[in-house]
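Here the complex is missing a single protein chain, while all its other protein chains stay put.
Our next item is chain A:
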Amino acid sequence: MSSKINGHVSPQPCPHLLVFRSRNGPKPFRALQDCIRVKPPGGRAAIRREPTEVPRCGTCEESSRSRLYACVACAAVFCHAPLLHSHASDHSLSIPGHEIAVDVDRAELFCCACGDQVYDRDFDAAVVLAQTVNATATTSTSGSTAMQCSVAGSQPENLRKRRRVDYRPWEPDSGEHISRGNQSIPLLDATNASLVSSTQQPWGFRGLNNLGNTCFMNSILQALLHTPPLRNYFLGDRHNRYYCQQKNGAINGTKNSRLCLACDMDALFSAVFSGDRTPYSPAKFLYSWWQHAANLASYEQQDAHEFFISMLEGIHEKVEKDKRKSQSPGSGDCCIAHRVFSGILRSDVMCMVCGFTSTTYDPCVDISLDLEPNQGGSGKSSSAKSLNSFNFEADCMRPNQNCGISTLKGCLERFTRAEKLGSDQKLFCQKCQVRQESLKQMSIRKLPLVSCFHVKRFEHSSIRKMSRKVDRYLQFPFSLDMAPYLSSSILRSRFGNRIFPFDGDEQDASNDLSTEFELFAVVTHSGRLDAGHYVTYLRLSNQWYKCDDAWITQVNESIVRAAQGYMMFYVQKVLYYKESENQGTS
């Protein structure tokens, strides 16, 4: 019943629809579009001539039927229950040309002769536009819009087409057991008793000395040293610094040797995972990074996030490129930095006048989130509002919503919310051929292996010539499911079963990888903008450790929950393994 044209799935019109279209011009449902009413609380579209109209069947006067259809040709309303009585079918049979009708409570086109739904692109676009306008007009700070309700409540059961295998930690099979016993030497044997004591820190923990306001660097390095795919890459010798330098002639002692940040990372990993527990001074690394980011080379305190970005860029630039592979960061084939951190964001901009939407894709290595503007009210005022408002479902669906506390999920919801761009930001619409007011919505097309969330706590105002830090607490979860923020979820909740006015091929993006993530590192900032300190909390096997420059200590998870998160690092759950309790056994 449908065909794919240029990637768009278009249902084939039935013969009655074709005839109807030929008789009523190119836009036969134009008048119907004026009757589209979007009803709170669900944000569903209905067809009503007057907003307060109560539709009744013209033949039997019943208004309580479950399916009522309005004939598009003459606007008469009839009931339709094919087994009992269908006054809609009677009507369509009695007058030729009156086969096409619209479900008054669902705003869906129907052919009474075929007994099946039919679709019209322009009509569907108008319905979606009406729903979108309604949803964005009713945004509130603490409550949620109709669209938010559906995002929060939707089950992504359609995202997966293949049966998924449950996650199980690896156990060696019989062959692997044998080869382990014969040819391998335990890393930690009984003679190194101190290493197997339970008070010892896990492998790869080593303090980093502060070389002069370099906690911004130390905090990020600690997070990267324990980013599972990155750690595995370097410890697995995937970038061998000796080989790399030899290739670039550095061993010959040439002064302007081709600097490679990945080589410095390799050296850092070797030093930190060597087993030596004394604090390490990453001086060489700092020097290399200064050469790469000359504008940031000073002993002044820098922004950890800026350092993170410039480091990834540095690795990308200096790593030997494989000419055969794609260089676009989005594919992740260019370098290890993008392979680990790069995802793809999707941006949809919809014209508010005609509904035409243009889509762009951009790679990103992290997501910067705004903290909510000040809630203003205390918990009391928000709960009073919810008692009186329509949206009791919103509170039913989110019983844990604490009025007034900012959460990471709240930030992500706002990030993927459809936003009306101001009238001073009109964008050019290809269909209308003029600048029009637009609606923009972000969503995630492809998830990275590691999601880094950056909270915009530092506000720089060039107008007021000042910067300030936002200290507001942000709650973040230890486990995070990114499914609601994927493009497929966002689009599905927005368009439902309507024809997408653009490429709706989002089925495959999320099928390859899971959407569940685990938190493994939190970079926190305490103090003022000009005099502050960065500290990183790392999570290994559900144990939390605080990395404060040269000092690494075990801490309770409540300390981490209460900390002021600046950057949060989440890794795909399947890559986050729990180490075995007893590291000494073979």
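Keep this in mind: contacts are C-beta pairs under 8 Å (C-beta built on N, C-alpha and C of every residue); 3 or more make two chains touch, one makes a residue touch a chain; residues count from 1.
Quick note on the criterion: contacts and distances are computed from a predicted model.
Chemist: Looking at what's absent rather than what's present, what does UniProt name the missing chain, "Transcription and mRNA export factor ENY2", "AP-4 complex subunit epsilon", "glutathione transferase" or "2-methoxy-6-polyprenyl-1,4-benzoquinol methylase, mitochondrial"?
Modeler: "Transcription and mRNA export factor ENY2"
Chemist: Please identify which residue in A:15, A:42 or A:527 touches the non-displayed chain.
Modeler: Spelled out, the listed residue whose C-beta touches the missing chain is A:42.
Chemist: Which listed residue, A:333, A:437, A:459 or A:481, touches the chain dropped from view?
Modeler: In the complete complex, the chain left out is touched by residue A:481.
Chemist: Using the touch definition up top, pick the residue from A:110, A:341 or A:453 that touches the left-out chain.
Modeler: A:110
Chemist: In the whole complex, not just what's shown, which of A:15, A:82 or A:96 touches the removed chain?
Modeler: Among A:15, A:82 or A:96, only A:82 touches the chain that is not shown.
Chemist: Specify the residue from the set A:62, A:317 or A:419 that touches the hidden chain.
Modeler: A:62
Chemist: State which residues belonging to chain A touch the missing partner chain.
Modeler: Touching the chain left out of view, chain A contributes residues 1, 39-42, 44, 52, 54, 62-64, 67, 82-83, 110, 114-117, 153, 155-157, 390, 392-393, 396-397, 481, 483.
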